[in-house]
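First up is the structure itself, then whatever we jot down about it.
One protein chain is absent from this view; the other protein chains keep their places.
== chain A ==
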Amino acid sequence: MTLLSKKHIDYVVNLNSEMSKQSYEHWLSEHLRMNGLYWGIMTLVTLKSLDSLPRQSIIDFVLSCVDKRSGGFGAYPQHDGHILSTLSAVQILSILGALDELDKESVIKFTKNLQLPNGSFQGDSFGETDTRFVYTALSILSILEGLEEELVNKSLDYLKQCENFDGAYGMRPGAESHGAQVFTVIASFAICNRLDLVNDKLSSWLSERQVKNGGLNGRPEKLPDVCYSWWILSPLAILKKLKWIDLSKLEQFILDCQDDEGGVSDRKGNQTDVYHTCFSLTGLSIINDELYEGNKYDMDSIDPVYCMPYSATKTFKPWPYKS
């Protein structure tokens, strides 16, 4: 199977079409709109087609989602600020080179205020804590150059407590290891320049996630799912262990999960969505960089730490900041 680039571009462009708006499900998913926009944009960036969407209307939409009471971004106008939609908003503006349109100080303040004394982060003032939110906070602050030593150290202490006997990480201290959590912890270590904290067992654990058909799963004895082509592959890329799995078989698995009408699903023959489309293609871009010097799929390179194009992340100030 080949890469259906053109189909995927059309698929993303049509997500917000009048036709999609005729479906009830479209309205039920407003709470994911900001994340969805980021996933769509990353799909287009990876396929070098960002100009298929109108830049100014995206910026206008993102800015219309500011939640003035919290200082963060909601997923949609009037929705409450949440750390997940705030990261998506910051990522989108950064990719579009529009960070100047943002009230950086208020986003930095919103993010810092969500840290709890044990170093974890809440998703919002009501929310639960999760290693995901630590990464989300560190990524926002790194993009906006708002990292601070105490915040970084407390975050790292918390993440270390989430390590398990298998060398991988769970969503909270005591919780079972999970592929998506491993990405958030390893990428956090990378942002904080502390990859020395990684357990030696981890790369083996990551390589054990590949199953016979080439796909990756998120936990032992679970079915493969195309979104782990990002969650498992990006930590392997960060740890420089991409060769520890069979990339060609994974490439085939990803291509097989494509739908003829555009979009990618968790497994072959299932319902597509923009989340799986984004994380399968960003994963494929890592494979493309590793295996094909000639850029076989004509893709842009994606930074495994931020899940953003290198063209955007190369300007981020590395931690620790030089005074």
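Rule of thumb we're sticking to: a contact is a pair of C-beta atoms (placed from the backbone, for glycine too) under 8 Å apart; a residue touches a chain by one contact, two chains touch by 3 or more; residues count from 1.
The criterion applied here is as follows: contacts and distances are computed from a predicted model.
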item: Listed names "Coatomer subunit gamma", "Geranylgeranyl transferase type-2 subunit alpha", "Synaptotagmin-like protein 3" or "S-adenosyl-L-methionine-dependent methyltransferase", with the criterion being the UniProt name of the chain not displayed; value: "Geranylgeranyl transferase type-2 subunit alpha"
item: Among A:F183, A:Y275 or A:F316, the residue in touch with the chain that has been omitted; value: A:Y275
item: From A:H8, A:H82 or A:K154, residue that would touch the chain that is not displayed; value: A:H82
item: Selected residue (touches chain absent from view) among A:V66, A:L156, A:I245 or A:L284; value: A:I245
item: Candidate in contact with the missing chain, chosen from A:A175, A:L197 or A:L255; value: A:A175
item: Touching residue (missing chain; options A:S106, A:S207, A:Q252 or A:S301); value: A:S207
item: Contacts of chain A with the absent chain, listed as residue ranges; value: 22-24, 27-32, 74, 78-80, 82, 124, 126-128, 164-166, 171-172, 174-178, 201, 203-205, 207-208, 210, 212, 214, 219-222, 225, 241, 243-246, 249, 259, 265-267, 269-273, 275-276
